[in-house]
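For chain A:
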Amino acid sequence: MIELKDVRKSFGSLEVLKGVSLTVQKGEVLSVIGGSGSGKSTMLMCINGLEPIQGGQILVDGTDVHARGTDLNKLRQKIGIVFQQWNAFPHLTVLENVMLAPRKVLGKSKKEAEEIAVKQLTHVGLGEKLKVYPSKLSGGQQQRMAIARALAMSPDYMLFDEVTSALDPQLVGEVLDTLKMLSEEGMTMILVTHEIRFARDVSDRVAFFHQGLIHEIGKPEQVIGNPQKPETIEFLKSVL
Partner candidate 1 sequence: MFETSLTWNDILFLLRGAGTTLTITFWAVLGGTILGMLFGLIRATSPWWVNAPIGFVLDILRSVPLLIQFVLANSFKSILKLQVSAFTVGCVVLALYTAAYCAEIVRGGILAVPPTTRRAARSLGMTYTQDLTNIVFPMALRVALPSWIGLTLGVMKDTALVLWIGIVELLRASQVIVTRIQEPLFVLSIAGLIYFLMSFPIARLGARLEKRWREND
Partner candidate 2 sequence: MLNYTFHWRPAFNALPDMLWGALVSLQIAVLSMVIGVVFAVFLALGRQSNNKLLYGFSTGWVELARNTPALFQIYMTYFGLGSFGIHLDSYVALLAGIAFNNAGYLAETFRGGLRAIPHTQTRAARSLGMTAPQAFRLIVLPQMFRIVFYPMTNQMVWALLMTSLGVTVGLNTDLTGVTQDLNVRTFRTFEFFAIAAVIYYLLAKLITLSSRLFAWRLFRY
């Protein structure tokens, strides 16, 4: 379970998260929607400790992410994150990209790591591209590789930061299909996304982020189908 309790975060004098509270249960798929700069991506980066927080608490399975003694490297093995820019390691093949962390972080043998990597890459539909360098793949394929790379660590939670926003429209579908498949397999997912229709179809809950706070949260039918707050209505009108 991931818990955020009154989380505050600022970049210098600019307060980006103004007291965010949220609980995500195991197996849940939560979509986070909202305008640019509302703080959604920042929240994800605070959950796995990439960004520090100035107030409140974030607990992952009971561990305080930002406490002094917390082993962040160990924590990050439990939380997978995929970014908008897939950040493929260009000097490694697709297979090597996915094998690297299981070998170096989890200490798996080359053979074990390779098995895991092949399994995850086939899982996302890249089984034919193992020995290729990322530069030869399309954006959609690189993003799916990034997903496989995160999955290879057997995380309990997966965070997705606008993973389709940088893709050409025709490539978005293949990534969304992969995400849908993961949700059906029971992975706990927090998705920051602009794909409202996808959020409505796939999520257990949807949260609308506005100016550093969760403005509205609930089942997709409620938040997207029947929004209560004026800002939510405003936002949905502008994107749908």
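How these were chosen: all candidates are chains of the complex that A comes from, given by their letters.
Here is the rule we go by: a contact is a pair of C-beta atoms (placed from the backbone, for glycine too) under 8 Å apart; a residue touches a chain by one contact, two chains touch by 3 or more; residues count from 1.
This one's a predicted model, so the numbers in the text were calculated from it and none came from an experiment.
One candidate among 1 or 2 touches chain A in this complex; it is 2, while the rest do not.
Looking at the complex, you find that chain A touches candidate 2 at residues 48, 50, 73-74, 76-77, 80-81, 83, 85, 87, 89-91, 100-101, 104-106, 133-135, 146, 149-150, 153.
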